[in-house]
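Quick one: the structure is below, and I'll ask about it shortly.
Every protein chain except one is present and positioned as in the full complex.
Let's look at chain A:
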Amino acid sequence: MNQILQDRPQPAATGRSKAPAAVEFRAVSKRYGPVKAVQDVSFSITRGTLVTLLGPSGCGKTSTLRLVAGLEHPSEGRILIDGQDVTHLSAAERDVSMVFQSYALFPHMTVMENVCYGLRASGIRRAEAEAMAAEKLATVGLAGFEKRLPSELSGGQQQRVAVARAIVLEPKVLLFDEPLSNLDAKLRRRVRADIRELQRKLDLTVVYVTHDQEEALAVSDRIIVMRSGVIVQDGTPRDLYERPSNRFIADFIGNANLLPVTIRRTDAVMAEVRVGSASLRLPHRDVADGPAELAVRPQCLSLRARPPGQGELPGRIRKAAYLGDHMEYEVVLDELGTELLVEDPAMAKPLQEGAAVAVALDPAGAVVVPA
């Protein structure tokens, strides 16, 4: 089929298993003129896992996905799918499928024709293609809709057609580009659960792009966080949430408060962390002695309407908001001048705006990150 495949049969780069990774990026960069959309990105994705590319808009996650699909080609580096070098192959020649943000259904074709399209393009006879398509349409719960046109379906149904069209080709990698962004909030939860269930049931390798950290945490086996075209952190949802590698991750995943602190290591694991007049004992996570930052989740701060005791900080409530299932306070710390976001599940006696409070930190929800 092509010469590139033959010149370097690549063994798997990951040591985890003998089988080659489903997708592997080796120092891939993509430039659009002077703009570097993706810079020196390397990762590998294990077969049968769902990996999310997460980051704010313009971080390079969609470019990375399009590089996997073959809709863009790297300026530098190599891309391997299932151990084969596909760097120079077009989208049509790669064994990947994609569910587009806009679904990108063919508007002039019925649901059945849409799902059959790729099968027919690869030379499968109509009857056989239609049988395969009908099976996948049943999988996504759209049996009986074969004769409809996309314009006669709701947004959620259109998306399921797009999913059926993608999985019917049994691709080595299935790509999702912000699949939930055109759905309403209620449907999003269900669809993301459906996608996860489908991925597990069919043992698919999925690369999923989103800018929504909650969505990423909910669906992923692994999350690759990107920013300005580079990978910031790559790990399981738990890794990212509990052990952020820097303040960007702490802020982006879980909306953490960041406090200026000074740390001093006391042994191989723990350090003394000074926050204003208070002091805590926390793991230092290899952050050097001296100024650093403490990331604290809004739900791991608690407020008391009394003078601060041992290990507590004095503050004043600037804003209080009732959000139904919890109270949200904005508190300014007297000593540091830092503004904190606090989520308090105690609703019975909300604290008043302007009240002086003692702020207590739960060490379980606080991690040290480099300044």
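Following the convention adopted for this analysis, a residue touches a chain if its C-beta (ideal position, glycine included) is under 8 Å from a C-beta of that chain, and two chains touch if they have at least 3 such contacts; residues count from 1.
By definition in this document, contacts and distances are computed from a predicted model.
K.L.:
Refer to UniProt and select, among "sn-glycerol-3-phosphate transport system permease protein UgpA", "Fe-S cluster assembly ATPase SufC", "Transcriptional regulator" or "Peptidase A2 domain-containing protein", the name of the complex member that is left out.
P.N.:
From the listed options "sn-glycerol-3-phosphate transport system permease protein UgpA", "Fe-S cluster assembly ATPase SufC", "Transcriptional regulator" or "Peptidase A2 domain-containing protein", the omitted chain resolves to "sn-glycerol-3-phosphate transport system permease protein UgpA".
K.L.:
Sort through A:P20, A:G60 or A:G118 and give me the one touching the missing partner chain.
P.N.:
Considering the complete complex, A:G118 is the one touching the chain left out.
K.L.:
May I ask which residue of A:S102, A:S154 or A:Q352 touches the chain that does not appear here?
P.N.:
A:S102
K.L.:
List the chain A residues touching the unshown chain?
P.N.:
69-71, 90-94, 96-98, 100-102, 104-108, 117-118, 121-122, 149, 151, 165, 169
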